[in-house]
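A single protein chain has been omitted; all remaining protein chains appear in their positions.
== chain A ==
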Amino acid sequence: MIYVTKMPKLDLEQTLTGHKGIVWHVSWHPQGKMFASCGEDKTIKLWSKEGQEWAIKTVLVDGHKRTIRQIEWSPCGNYLASASFDATTAIWDKKSGQFECNATLEGHENEVKGVAWSPSGQLLATCGRDKSVWVWEVAGDDEYECEAVLNVHNQDVKKVAWHPSLDILASASYDNTVKIYKEDPADNDWSCFATLQSHESTVWSLAFDKTGERLATCSDDKTVKIWKEYKPNNQEGVIVADKESVWKCICTLSGFHTRCVYDISWCHNTGLLATACGDDIIRIFKESDDSDPNAPTFELVCTKLDAHSQDVNCVTWNPTGNQEILSCSDDGEIRIWSFSSD
């Protein structure tokens, strides 16, 4: 008799080349049938499937004068925002029939490192080396107004992420902390209401789970941390001052990553966590079946060694929940993977 133990695995579907130099970021279109990539070569490439193969559909050039660090599709899928080291954020759309840049957001003093659309698509957040986080409102056709400049980090801000359903914003920084912000409806002022302190080095990226009550963060300290929101009058009896929620670190995944963890993606369909690491590995973590919601345990269910030949910079689950993963690397390549657990 031969017993076959089925192990969760990550199968490579395709390797895509085309960028010159570091590929910093990849972003799925909300419908999951197209994605965008960007990097050191100052171009944005849009990819979709031709038959069974992914191929470049469009290349956007001349939008930026320096490295493009991040790109993000708006929730409606009609706009693309790109953040660049040239201190600007560009908004692209194809109202004219083809993609072109119809708005440029200026204000950051130098490198813009992160950009994110709010769930409604009405707000946009950017962050950068000047230590600030900006909130922009979509004011009309190709018009964006600055709603707030938040100066609460004391070092550069690496990434911003919105809560999946509310206008709550989180930012990760070189100052080792994560800050959470919201708008006060009384005076429309944005402010920081929580500082998440526990990482021992730069926090590179962050991702909310589908409820928005948990946040996963990854860091140069080689750990991943899971944080939970405790609202006023919570059942657990966690003390909450000033009627504001408290965020507590409820789990630290250490001993898995051997170098800086550059990115983390939380699948809103399966609850699986994927990480991109400087040790060239993609890892998948799954919450244990008997996990305590206030002190959860996660198991490493898949380790893809040599996922790339250099640092993995970005990893992201297909938003349709089909367990497809996109990754990109310093090696100039983009890879598409399919995860299977049975």
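The rule is simple: a residue touches a chain if its C-beta (ideal position, glycine included) is under 8 Å from a C-beta of that chain, and two chains touch if they have at least 3 such contacts; residues count from 1.
Please note the rule applied: contacts and distances are computed from a predicted model.
Matching "MIP18 family-like domain-containing protein", "Ribosomal RNA-processing protein 40", "Signal peptidase complex subunit 2" or "DNA replication complex GINS protein SLD5" against the UniProt entry of the left-out chain gives the name "MIP18 family-like domain-containing protein". Among A:Thr67, A:Ser132, A:Ser245 or A:Ser327, only A:Thr67 touches the chain left out of the display.
Contact with the chain that does not appear here is found for just one residue of A:Lys45, A:Lys113 or A:Lys228, A:Lys113. When the whole complex is considered, the residue among A:Thr17, A:Asn154 or A:Ser201 that touches the unshown chain is A:Ser201. Panel shows chain A; residues 22, 40, 66-67, 69, 85, 111, 113, 129, 156, 158, 174, 201-202, 220, 259-260, 278, 309-311, 330-331 of it touch the chain omitted from the view.
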